[in-house]
Every structure is written in C-alpha cells, then in structure tokens.
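Only one protein chain is missing from this complex, and each of the others stays in its spot.
Chain nomenclature is as follows: A, B, C and D, assigned in order of appearance, with residue numbering initiated at 1 for each chain independently.
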Amino acid sequence: ETVKIAFIDPLSGLMGSLGANELKSWQYIADVANQQDWTGGPKLEVVGFDNNLSPQQSLTLLNEAADQGIRYIVQGNGSSVGMALEDAVSRYNERNPGKELIYLNYAAVDPAMTNAKCDYWHFAFDANSDMKMEALTTFLAKDPHVKKVYLINQDYSFGHDVSAKAQEALKRKRADIEIVGDDFHPLAKVKDFSPYASKIKASGADTVITGNWGSDLALLVKASKDAGVTANYYTYYAPTTGVPTAMGAAGAEHVKYIGYFGPNTPGNPPQAAQIFDGFKKKYNDDFYVMASYTAIAMLSQAIKQTHSADPVKVAHALEGMKTQSLNGTVEMRAADHQLQQPLVISTWVKADGKDIKYDQEGTGYGWRTDAVLPAAAASLPTTCQMKRPQ
Amino acid sequence: MEFFTISLLNGISYGLLLFLLSSGLTLIFSMMGVLNFAHASFYMLGAYFAYAIAGKIGFWPALVIAPCLVVCVGALVERFGLRTVHKYGHVAELLFTFGLAYLIEEAVKLAWGQAVVPYRIPPELDGPLFHVFTSTFPKYRAFMMLVSVLMLGAMYVTLTRTRIGLVIQAALTHPQMVEALGHNVQRVFMLVFAGGAALAGLAGVIGGNAFVTAPSMASSVGTIVFVVVVVGGMGSLGGAFIASLLIGLLQTFAVAIDASLADLFARFGVHVTSTTLLSSVWKLSVSQIAPVLPYLLMVVMLIVRPRGLMGTREG
Amino acid sequence: MKTSTPHPYEPASAHLPSRSRRRSLARCAIWGLTALVMLVLPLCFPGRFATALLSQMGIMIIFALSYNMLLGQTGMLSFGHAIYSGLGAFVAVHVLNRIGAGDFAWPVSLLPLVGGLGGAFFGVVFGYVTTRKSGTTFAMITLGIGEMVYASALMFPDFFGGEGGISTNRVVGHAVLGISYGPARQVYYLIAVWCLLSMIAMYAWTQTPLGRIANAVRDNPERAEFIGYDTQRVRYLVMILSAFFAGIAGGLSVINFEIVTSENVGAVQSGGVLLATFIGGSGVFFGPVIGAVLFVLFALALSSLTHAWLLYLGLFFVLMVMFVPGGIASLIIKQAPLIAARKIDRMVPSYSIALGAGLVVLAALILTVEIVYKLQMDSDNGTGMTLAGFAFDAASFKPWAVAAALWVVGGLCARTAISRVRRAWDAVQTDIAGGGA
Amino acid sequence: MTPTLLAVQGLHAYYGKSHILQGVDVHVDEGEIVTLLGRNGVGRSTMAKTIVGMVKASGSVRFRDEEILGRRTFEIAQLGIGYVPENRDIFPALTVRENLLLGAKRNPRRATLRWTAADMYAMFPRLKEREHTPAGVLSGGEQQMLTLCRTLMGDPDLILIDEPTEGLAPKIVTLVGEYLQALKARGVSVLLIEQKLAIALDISQRVYVMGHGHIVFEGTPAELKGNAQIRKEWLEV
Partner (left out) sequence: MTAALELCAVRKQFGATEIIRGIDLSIPKGERHALIGPNGAGKSTTFNLISGRSTPSSGSVKLNGVEIGGLPPYAVNRLGLSRSFQITNIFHRLSVFENLRCAVLWSLGYRYSFWHRLAALRDARERADAVLERIGLQRVRDTQAGLLTYAEQRALEIGITIASGADVILLDEPTAGMSRSETDHAVELIRTVTEGKTLVMVEHDMGVVFDLADRISVLVYGEIIATGTPDAIRNDSTVQEAYLGTTLDTDQAGGAH
C-alpha cells in the first residue's frame, strides 16, 4: 500500500517559492525511496497543502489531511506554524486514539519545540537554533576582525531566539565584541529593506547575524548591496530560494551560512551527487533541504523494521534511531526527538567546478565548506520531559 | 547626517512612488466618486505586464507598453463593469471593484504562478548613482523619482490646461448639467478611469522590480494607498502628494528610531522593568510600531479632520 | 451611503391582532423547523469533514447576520467587522486558557458569551470613534481601524501571541454528562445551539423600536433627525449590539479551531463577511444566512476540491453585484408574489431552460479554469488530470476543444433562455396586475 | 412661413408611476420666442428635460427634421440646443469664469462664435465683478444670470429657458426680457417656460398653456389676454 505524507507549508505568497522547492525535495526523495524500496514494500507519497504560512490555516489543513486518512505531517516553514502544529497533533492524538498522527519537522527550529514544549509525536530533523548559534559564534569568535555585530531578525519566536542566543553566546565567547544593532521586522511582510540597510550602514557594523529566510533574507541582502553595505553576513538560510540570486557576486566571501550540510563538503557520499544532479535535471532547481533525505530515510527504516505504517509503532521505532544520511551518521535522540547531526559552516564563493562543484541558481557561485562540527560537538543538553504513551 | 540624507532620499523616492500610485485613485474618486478597491490590482498588473514584456523585448519598451495595456484593461472594466453597476449607486460600484480585486489577483496567479517572479532592474539602471559619504544611492531609485515627477507634471498640465479637470469637478455634482453643455460625461468617465489605472500601472512597472513582483503585492500596497488618499483628502491631488511624501518619510524614518516610551520615561528617572504594568507596551520601540503609524495617522485624521489635509468635502 | 438593494427590508409589521398572531405562529414554526434541520443535518452527513463544514457554517451565519445589522439594517458599510469577532475571540481564548490553568471555573458552553462581551467591549471603544461619521467616511474609518488593529496585533504578543497566535485546548475540566467538547460532533451541537439563539435574538432585534429606527436611519438619516432621533447614537448602539454578536461568533471559533491568530482580526476576514452578506442579500433578514452557507461551501468544500476557488468566488461575487445587486435572497423574494398568485408554474419552463444553459456555461467555465490552473500551477509532476471522473491530459488539444464547444453552446442557450425568461416574466406580471385590478 | 426648428409630437413622460406628460404637441419656428405657461407642477420643466434627453419619454421630438428623442443629452446639446434649467444648476465648486468656460462650445453649423465671455460680462456687469468667486456663494439672482450665460456660451440655435426669472428682483426680470429679445435679434429661437405672465406676454410671439400634462391652449399673447376663461381655469388661483 502507499503511505501518504501531508506537506503543510506555504506554496503561495512571498514564501511560496521556498515552499515549492521544499515540496519538490520531499517528493523527489520519496521517489528515490520508492525506486530503491527503502520501506520494504509500502510506497511513499508526499501531498502538498498550502498554508500561506498561517498557523490557523495549518490546523484546518491538519484536520483535512487526517480526514483523508493521512497519518504523517511534514512542516518546516516557521516555528510559529510549527509550534501550533505540535500542540494540535498531540491534542488530536489524545482525542483520537488509534488514529495517531506523526509530525516530521524539517526546519522549524525554535529550541522550545524540543525543550520546554517537546512532544512525543514531534520529530525535529533540523538542528535547533541554539545548536546552530553555538557553532556559528564559536566560528565567528575566531575572527579577530569582528568588532561590531548587527543583529536583524524576523519578529517572531525564532527570530527572537536567534537574537537572544547570539547576544548571550557572544558575551560569553568574545566580551569585546560590541552589539551595534538588534532589529526585528515583521515576518514575510517587508517589501523594502532599504531603511534597514541604511541603518546597518550607519551603525558601522562589520558583521551582521541574521536568522532571516526566504524573501526576508533575499530582500535584505539586495537592499544592503544597493546601500553599499560591506559587512560580512552570518546567516542561517542563505541557500534558500531567491537569496543566492540576490547575493550574486557581491556576496562572495561576505556571506556565511550555518547548516547541517554542505553540498561541496569533500567527504560527501556518492548518492549526494546523484540526488543533486537528478533533482536539477527533473526540476531545474537546487536541492538544499537535505533534512528531507534524513527524515524519509528514518521513516522508511522505521516502517521496514516494524513492518507497518502505524504511527504508534513508527514513533516508537524512531526514538533513538540511528541512520546514514548525506551528512554522515545521525541519531534521533530519544530524550527530546531532536536529531543529533554534524553542523557545517560555509562561505559563498565562486564555483570552480571541482572543489566548489555545485553553484546555486546558476549564479556561478556556491558554498565552500569552511568547518564541519561533528554531531557530538554540536549537541546541546535538553530540558525536555518527554511524556510517552504507555 | 549621512544616514539622514540617505533615509531622506529613500523616503522621498518611496513617497513619490506612492503618489504615482495614489494619484490615480484620487483622480478616479474625485471624478466618479468610486472608491476603487481594485486600484492596487492595476499596480500589480502593470508590474506583471512589464515583467512579461521586459523578458521578451527589454525594459524600456515595457515602460511604455505595459501602462498602455493597463489602460485597455481599465477602459474595459469601466465600460463593461462599472457602467452596469453605476445605477445601483456607489456602494455597488465599490463592491464591484472589491470583487474585481479578487479576480485580478487570481488571474495573475493563473498567468504567472503564485510565487514571486524574477522581475529585475535593467542592468543599465542597476548599481549606485552617487555616494553620500560612504553610503551609495542606487540609480534606480533616482529613476523612480524622475518618472514620478514627470508624471506629476504631465498630470498637472492635463488637469489645468485642458477642461477635463473642470468637467471632472462639475460632473461630480451635476453630471446631467455637464452633459447638457455638450460634454460626453461617460467618455470622460472611461478616460479618467483608464487614466487612473494607467498611473497605477506605471507605478507597478517601476515599483515591481524595485521591490517584489508577486500576487500579494496588490493587497500589500492596497490599504496604504487608501491611507494616502484619505489623509490627503478624498479627491485632492495636492493632498495626495503631500500625504504620499509624508507617509513615505514616516515609514522610512520610523524604522530608524529605536527609542521607546520606556526610554522616554528613563529620561525622567522612571525605569520600566519587565514587571511594570504593560511593560511590553512601554518597551515598544518606534521602529517596531512603524507598520501601524500610517493607519494611526489615517484614523486620527479622519476623526479630527474628515476632509483630510486638503480635501474639499467629506466622503 | 445606502445599500443599493432594490428590495425593501421586509417590514414584518404587525397588523390587526389576529393577523399578527398568525404571523407569530408561523414564525415559531419556522424557528422550530430551523432547529430541527440543525439537529438532523450532522446525522444525514456524518464524517468529520461534513461536521467541520457545518460548524463553520454555524459560526459564519452568526457573523454574517451580525454584520448585516450594520450593512443591511442601518446602511453602515464596514470594512473592519472582523476586529470585533477577532478581538472577542482573543478575549475568549485567554479566558479559556485561564480556565484550563484552573485559575477559575466557567463552563465552556458559555465561552461564546465571554467572546460576545469582549466584542461588545471593543464595539464600545472603537464604535465610539467610527460611528461619529456615516457613509463613505465611516467605511474608510473602519478600514483604517481594522488595518490598525491588524498591524498592531504583532506588537502586543502578550495579547495576540505574535505570529504563532494563541493555541488552546477546549477540553478542560471534567466532562458534564459526557460532554467534553473533545469530539467535533459535540462542538457542532454547541455551535448549532448558539447559532439558533443568536439568529432568533437578531431577528427579534429587527422587530424592536431600535431595529426599526435603524432602518429609518439607513433610508434617510436626515429625516430621522427630524423625528427625534440622534442618528449618531443609533449607529453607535447598533454597532455595539452587532459587535456583541460578532464576538459570539469569535468565541465559537475559538472552541472550534482551538487557535486564534492575528488573521482573525485581518482584512481577509472582514472582506469575507462582506462578500457573504452581499451575496446572500443584505436587504432581507435571512439573506446573510444563505450567503454564509454558500461562502463556507466556497471557502472549505470548494477550496479542498480546486485551487481556483477564489477565482470562482470572485467571479460569482462580481456577477452578483452586476446583475443581482439584491443578492440571492432578492431573487427568492421576487418569486413570492408569483407563488402567492399560484402562477409560479408559468415560469417553470423558462426557468428550467435558463438553468440548463447556466449549467452548460458553468461546465465550460470550470473546464477552462481547471485546465489552465493545471498547466500553470502544478505541471511540475505531469499535466495529467481528472475532472468529474474523466481523466485527460491538460496539455493535449481535446479538452480545449470540448471547452470551446461548451462555451459556444452555453452562450447560445443562455441568450435564448434570458429572452424567454424575460417574456414569461412580463406576461405573468401583467396577469397578476390585471387580476389585481 | 419660417421653417420649423423644433417639433414635439405626442410626447409622454413618466416619473415612476405618475404620468406627467400625456401627449404634448409643441413646435418652435426659426427665430421666434415661444412661451410655455402653466401652473406649478404641470410638467413644463419635465418637457424641457425630455427634449434635452434627461427624462425618458415616448413620442417624437424632431430638431431640424431630425429625430432626437432617445439621443444622449450631450449629442442633443452638440446639435445646437441649449438648456437653462429651473433650479440654477451652477457648478458650485467652480468659479464664475470656469462655469462659463465649461459652457463654451463651437457650433458645428457656424464658423465664428456668436459671442464670447466678454459679451456676457457686458450683458451682466455683476458677473464680471464676481468673475473669480466660486459660483456656489453667488446670490440666487447671480446664479440665474450665470446659468443663462453659461448656456449662451455654447452658441445654441435653440435655447430652452426654464423660469429664468425665478428668484430675480423685479428690475432684473425686465432686463432678462430685453436680453431674450436681443437673442432673437441674433437669430436664436427661444422656448421660454414661465409663470410670470407679464414678460411672457410682452416678448413672445406665441404662447402655449399646459395643464394636466396636455397643451390646453395655443395662440398669440393677445388671444390669451382675451381668453379669461382659459386663464382662470389653467393659470390663476
């Protein structure tokens, strides 16, 4: 039989292009899994639902999906939506025993989701914001040129977490660094970032740290370029759709990116290359949501182990599961359902076809892996008290 | 200082674009008494047409052709839509344009998809125009200002040198009498509506690539344009002009100010802590409330002076 | 600014006592029937989706009726009505969370009342500002205030919960006689009860002095001033009442969705209720009910069937404004005299032709739109699609040919149908008139 | 016998249910002044409005043997029919000058304009004084003058004047009478709608009396003066 997976994310609006790429990634990996029969029988199918980045709509869609008999929910864009879904899924499972849902979260990285608010039915395949910030600041701290740091983030839980954590970590690691700005702007609403750009310019910052994603980052970078901002950008999401084009040559050597995967990391396994090329060939687009690979791999493995697609069994199997992903061996930590995986810091540089094989959005620029932080080092403790159904 | 100059320029260029956009709405309202909710949709159409044309034959032709296309759309809408609804009164007209906005947005999604389209600034206009100390001012922004000002001039001439302006004002109160003097009011209606649409379209052409060209662009500028028109005074071009600049600057500068009431209190030795009553309110910095300011301005204006800055009549 | 519906807001004036008694009997019967329908509907349509649909209809009916207190009865065109339902919802959700936290006890069944009071409170606050003006100025102020509230939603995360909104759990305390409001079915019945009560209350309102004076103010505010009424005060009171009912709708939505976000106060909601009310017909009491039902059908059922639902909705709305400004209700009202004169049968043939033609055109429209959507929007994974059971390739020539054919046929049928209807209509009208003389 | 300029036949007009014009026959010849008399509310203004296409009507209205009933108002105006409404429809927001400007229009059948704004100011010096003031604040009398001049600026061949003396001081009333004759001298035909018999009878060649939506009397002023019975029944109170 086929196991349906509901992909609930924005497919329209400013973040639409982002969601579209992510949906394609999931569908593509699902196809790969089906061809190579990762599940040992059942086929995987990913169905897209457009939530316009709205938590409320997401819950309606959640019910709609459940009514269609879909038991696996995938979402990533926005911790705002993510947290609402996490609640809703656990409520749903309480009320509909025997019809449980599982929420596979590939990008909503507010740490609360795997700490204070952690839930048994939620699995986080991205590294949470705090883990990323730790790594980022450690790396940044090594650079003596960094004197003035400017923080600009989206005005919601995730953005606030980035800002808070950055300040805390920097104080800890480089007390001498001065925070010259700490801005929050509405999520996915700002059309004209030039005021922010000139503000950054005026602050004289040499480094900008931002958790912005999608259009919010693309426009920010574009505006900064126009305003002649020359600071280095330490970002969470520079590879997301639209941003590479916006950066172009101007961003070269200036933009850095903290993630769980570098397309041009020397030690990447061979199937990584196949997937990149295959994806490019099918959709003429870049594959960067690598979490989709990890998630589908683990889901398939769980289905295979338990010989069933029953969420209850699958959830149980997922706890503490280890698997080989494109970024090495990863583990779904049982304590908080937070995936433990290596973190990668890369820089935007000219692609040369060999070391920097993969460019993005045909800009001729791509990501050079500067440092890889092994899973153990990237790991953080959790405050989660997981309530498990018995 | 440097920051101030740049922000000033940004504010003005944005304000001028707003004016280009709202002038059309004001025109339509002042003549036909129609609050055109679909106005921003014409802005969007302008952007998308330009994107399509620029893709084929370049930006400069698009700059001319796209607005012309919008004119046609506007004329058709007036002829086959508004005119039918006219007899049911202004509410019906307003609701018609209200529904029209939905339609145009969907049509655009159909034609160009739901995601943002890559409508780019032409290379010859890309890059910095001049430096203010170390900051740069992009060519394109200057170009936007130029076009807006030219349009403003052209419009001023048409409205003052020709009788259209007079016919417009007269027909608003005594349409039948104007006809009795031999003016084809209906045709002027169509002209004005199409013309107003064209202005919005032009704004779209030059605004679409400066900012974002997406199906959501209409709804995002839609309300701000209304703010401009209301603050400026319904049907007053001069008012719209002032209001546009006002709001352009307001939005640009508000972002820059991080001060909050809490800071103000601190001046007087009153310190707000997270335990203080309504602390979150006092802690709000001006830059955070930037998005609300225009609407605040509008509401206040409507209460203290419903005619708006230079409006001649209410509603 | 008066609503442009050509039909009188039916003056259910009480005549000679006997007549009025008969009327009130009839009214009781109608309400009873409504209650019965609400009771059995979910039994006819079990299944979670149907229940969800019905629940949202119930909420929308209250919301639309409350909106029509302004638009239809008092001639106030508001573009910001969602702030009352939305803010009411926020108040309710906070209360519900407090109840959940055990801070105090209050039956969930009465939560909508909290929402209502919340709505009314903000009605008192904002209404004071907005209702000082009427007509276009009023419309603009409501637009401005609506946008202002929406924009400020993100600024006060304590109250609005920021981007994420505020989630809640409607299952609090222990179930009373097995009613925990866990199951959607139970929630539906709660909504149904509140919906019925609110409908009756709002209808009753139209039959009170204030309700009637509201009509007077709608028709001719100036003259109303000369028969002793302060129109500003009238508008203000109506606004508060309407905000109260809107708040009830908000409270119910809290229980139904278990989340409230800034969208609840947003322009989309405000626009939606305007659409619903207008489509249904603001000139007749039950108009908005029809509108609400249709709107939810569009927004939920249709949106789950096709991505083009907004296009269909917009098209439908525009056509309504252009050709049936009185809304669907007005069409129905138009038939009343015919039915009374037992002449409706004379219309049946022409009507059925018109219906047929309409269906053909509709089919043509749907086919075209769906093909285009398929090609334009999700051709990433192939252009194969199925419509009404037929599977075909949107990229191929055949479906286009079919669509074109349908358009031609439909167009021709429509033209004949329209003329037929018109002729039949005139004939019947003259008959009735003649009979009268 | 001068050719007929305007011929109205079997004209019917309604306002909602009330049947205002019930088959009216009226004609105006080149270069004559014809007066239409009748009590308040009998439908004289309605007839004027119907001729210029402001009110839907059935029947026939021919201007220079050309059917104009059903034509759009501005087309009729461009054919050379000027209309001076009874309720002084001046454009309140515009200045006197602008009001006149809006009236200005070339007559297709004539190379040169018969008169200019200057002539108008010469006719009513008061207007010259108020040239740049918004028409809305003019006194009723001035508004009346303005309305007349504005229409004349359009250089019409036939001019329908609805109660031009309404609200005018007595001496201006006589003035208006003189100017109407001046118009006639310049070859403009006039259909005058009046209540004040005095000037009507002085300046017009023919008189119609309207009552109950019909023409109840047609003849010369002299004949009307002679016919007390008609006056009593249809004009006096």
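Assume a residue touches a chain if its C-beta (ideal position, glycine included) is under 8 Å from a C-beta of that chain, and two chains touch if they have at least 3 such contacts.
Here the structure is a predicted model, which means the values were calculated and not measured.
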Q.
Need the list of shown chains touched by the one chain that isn't shown.
A. C, D
Q) Pick from C:N97, C:Q207 or C:Q429: which residue touches the chain that isn't shown? A) C:Q207
Q) Which listed residue (C:I191, C:V234 or C:V321) would be found touching the missing chain in the intact complex? A) C:V234
(Q) What does the interface between subunit C and the hidden chain look like in terms of residue numbers? (A) 8-9, 11, 13-15, 20, 24, 204-205, 207-213, 215-216, 218-220, 222-230, 233-234, 237, 241
Q: By the contact definition given up top, give the residues of subunit D that touch the hidden chain.
A: 15-18, 39-42, 133-134, 136-141, 166-170, 173, 195-198, 212, 231-232, 235-237
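Please note the rule applied: only the chains that are shown with their structure count from here on.
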Q: Report the inter-chain centroid distance for subunit A and subunit C in whole angstrom, where each centroid is the mean of the CA atoms.
A: 40
Q | Centre distance in Å when subunit A and subunit D are each reduced to the mean of their C-alpha atoms | A | 80
Q | Multi-chain contact sites of subunit A, meaning residues that touch two or more partners | A | 20, 155, 186
Q | Numbers and ranges of subunit B residues touching at least 2 other chains | A | 109, 114, 288, 291
Q: Quick one: which bits of subunit C touch subunit B in the complex? Just the residue numbers, please.
A: 1-4, 6, 77, 129, 132-133, 135-137, 139-141, 143-145, 147-148, 151-152, 154-158, 267, 271, 274-275, 278, 308, 310-311, 313-315, 317-318, 321-323, 325, 369, 372-373, 376-377
Q: Can you check the complex and tell me which residues of subunit B touch subunit D?
A: 163, 166-167, 169-170, 173-174, 176-185, 312
Q. For subunit A, which residues count as touching subunit C in their complex?
A. 20, 24, 27, 50, 54-56, 59-60, 63-64, 66-67, 78-81, 83-84, 87-88, 91, 95, 155-157, 186-187, 283
